[in-house]
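Heads up, one of the protein chains got dropped from this complex, but the rest are sitting where they should.
The letters A and B name the chains in turn, as written, and every chain counts its residues from 1.
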Amino acid sequence: MRAVPKIIAVGLGLALVAGVSGCSGGGSTDGKTEITWFKLTESADSANTTINEIVADFEKANPDITVKVEGRAVDAHKDALRTTLGTSGSPDIFFSWAGPGLGGEFIDAGASLDLEKYYDEYGWADRFSDTTMSTVTQYGGHDGVPYTQRTEAVFYNKELFAQAGIDAAPTNYDDLVSDAKKLKSAGITPFEFGGTVNWHVMRLLDSLLETKCGADTYQALVTKKASWADESCVADTYSEFATWTSDYVNPGFISINNDESGALFFSGKAAMALEGDWFNQQVRDAGMAEDSVGIFAFPTGTDRIYGFNENNYISANSKHPDEAAKFLDYLTSAEAQKKFIATFGSRSVNVDVVPADQNAFDAEWNPIVAASTGVYMNNDQNLSQSETTEYWRIQNLVATGELEPSKAGAEFQKFIDQE
Amino acid sequence: MTVTAIPTAAAPVANPSPKRKPRPLSRGRDWVRVGLWVALLFSVLIWAVPLIFMVFTSLKSEADIFGTPAFVPPWAPEWGNYVEALDRGHLLTAGGNSLIVAIIKVPVGLFISAAAAFALSRIRFKRQRLLMGVIALGAMVPIQVAIAPLFQVINGLNLLSTNLGLILPYIAFGLPYQTFILYGFFRQIPEEIDESARIDGAGNWRLFLTIILPLAKPALAALFILDFVATWNEYSIALALLQSQDSWTIPLALQGFQSQFTSSYGPLNAFTIMSVFPVLIVYLMFQRYFVEGAFAGAVKG
Partner (left out) sequence: MSTTSTTAPSRTSRTSRPRRRLARFGSTGFIAALPFLAPALVAYLVFVVAPALESVRLSFFEWSGFQGAPQVFVGLQNYVRIFTHDPVFWTALSNTVIWVILSLVIPVGLGLVMALALNRKIFGRNLFRSVFYIPGVLAPIAIANMWRWMYNPNYGIGVNLAQLFNLPWLADVQWLGDKNLALYSIFAAFVWQIAGTNMVLFLAGLQGVSPDHVEAAKLDGANRWQVFRNVVMPSLRPTTVVVVVLTIINSIKVFDLIVGMTGGGPAQQTQVLALWSFQQSFNNHEYGSGNAIATVLLVITLIIVVPYMVWTAKQEKNS
């Protein structure tokens, strides 16, 4: 039945294409192969510059290939992937988070090319660590090439902490709460979040879930092996979450986004931000004094660090997979990665590239990473898209006082059961 | 596309009468007038607040935005915001796309609608009323209803992220409304005109092109302007069909800029202003079509 409109459409299309085609380009022109790369616009400007430099270097070395970089904001990028993958409009290379909820969905849909051939050809298996390789092989084949390994933790403004009479970063959850109390009574917003992009506040909820439930239950919950309605730690999580959002997060957070709330941190209005290693560069770009900012892992009490992996995938229907693989090889090479890590954060996916002359601020990550034995992943990567939408809805209902924290877990479980 | 006001018969309305001399006797009524005027002025000021807010912000440096009240004019205009918005926002590419789309879509769409309206109103065939009704029904279909399958159709044509892939559905979604309006207009043209033309040996095409279309100029002109504005502003179809940044139209570029540079309030407002500039110019140039009289006879039941 779908064929009927298509036939009419093709007929009409042919008649009209003759007239107005050429309005928009694509593919290869004058013997050059153009490959498209859909990626995130990096939050730090200098990181975008780095990417452009790396692309320019690659194009210089491979004059027959041009790389067209299309950057988007987080949500726009997700939308673009969901609508283009599998269609003629899909890019040759696409960036995605590697977890089952995001990257996994595309791989299930057959949007990613199995890269085993290129892994052999370029010897990539030796280039990446076992952890990052596991994100490539977790779906059975060889999907994607590692791009970044992100870790997230709490950034804090040392001066504001001092003003509130706090002399050290908290090492357990109770300290964190009491520090927040002190900050608040000193007239300082303890924590900044932007609520319109749901995944930002989600970081707080995820971290509280890890704190209250512990590593094993966290994993059981997000893989739906345990019930959100039955585990009592879920109710504790939501009630802690409600306390944080009503008492210790910037008022009105629900109607601003992460950029706007980030400005509160940069301008010294908020004392803490739950961000990832990309934030170092943003702090720098925003002109904050680096030595006034410290980083500590969210004190969950487990030894897992909050984080996720990002990979670049080659589209299953890319017309130029060889060129795309060649570019990804360059992107992860030692030469490019040296440039990359200078602005992108602390660690390279290439095991041969170790940070040289790391400054003190970036080095703050080293003990945090060293102390962790595992990762708890952002839940929009663990859960499916529609589950994530619901997870966010409930999170926001609790944050706005619309839903009692004790009922939140059951509400979410109800949705999971009905799927 | 948003359905906006309908113009049809242009009629000279409210012709400027010679300047009235002051009437000293009606002072009592003048107070009513003054009261009304003050009330109007007050409402207009309120109405202008968002525009003023935006213009002021677009000309303030970051420090001023955070440091001064929003209603304080930007005494030292920061034109750099506009440069920055142009620089980072793909505004020119998007403007070019919007222009190409509008310049092709509007006349082609109007011509197709006019031809259909001509057939429906001036060539007799069975069930033509019903057909008009079915077409008019299309004006009521919320675009979002069809977006997901429309995406599949355009994808099937291999036209995602192209100007043409946007122009085709735009034409189709504009048709029902325009055909309906032009149908009403054509029916007001006396049939005797057709008959004398036919006696002179004119066929349907000559009748349509040389007689009916020229007579419909006022309606076509007003529809042209309204359609240009609606096409320029359309967002939801473009959102689904244009994935590549190079193919973005103005509303997508604006939304893209908004999501990337939310906290750069100055450049964001500058970008918004620049994005609405073309329609403002069109509005100011053709103002009389919108406001003065051109809407009389708007109502064809």
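Here, a residue touches a chain if its C-beta (ideal position, glycine included) is under 8 Å from a C-beta of that chain, and two chains touch if they have at least 3 such contacts.
Just so it is clear, the model here is predicted, and its values are computed rather than measured.
Asks: Which residue from A:Lys39, A:Lys78 or A:Arg127 sits in contact with the chain not drawn here?
Replies: A:Lys78
Asks: With the missing chain put back, which residues of chain B would touch it? List them for me.
Replies: 2-6, 8-14, 33, 36-37, 39-41, 43-44, 47-51, 53-54, 57, 65-66, 69-71, 112-113, 115-116, 118-120, 123-126, 128-129, 131, 133, 135-150, 152-153, 155, 168-169, 171-173, 175-176, 179, 187-192, 194-195, 198-199, 203-205, 208, 229, 232-233, 235-236, 239-240, 250-251, 254-255, 258, 265, 268-269, 272, 275-276, 279-280, 282-283, 287, 290-291, 293, 295-301
Asks: Footprint of the hidden chain on chain A, which residues?
Replies: Interface with the chain not displayed, on the chain A side: 1-2, 4-5, 8-9, 12, 78-79, 82-83, 85-87, 105, 109-111, 195-196, 198, 251-256, 260, 264, 385-386, 389-390, 392-397, 399-400, 402, 411, 415, 418.
In this section, only the chains that are shown with their structure count from here on.
Asks: Averaging only over C-alpha atoms, locate the centres of chain A and chain B and give their separation in whole Å.
Replies: From the centre of chain A to the centre of chain B is 40 Å.
Asks: Would you mind writing out the residues of chain B in touch with chain A in their complex?
Replies: Listed in rising order, the residues of chain B that touch chain A are 66, 100, 104, 149, 151-153, 155-164, 167-168, 240, 243-247, 255-256, 259-263.
Asks: Spell out the part of chain A that touches chain B in their complex, as residue ranges.
Replies: 2, 5-6, 9-10, 12-13, 16-17, 20-21, 23-26, 36, 41, 70, 72-73, 75-76, 80, 83-84, 87-89, 256-257, 259-260, 262-263, 267
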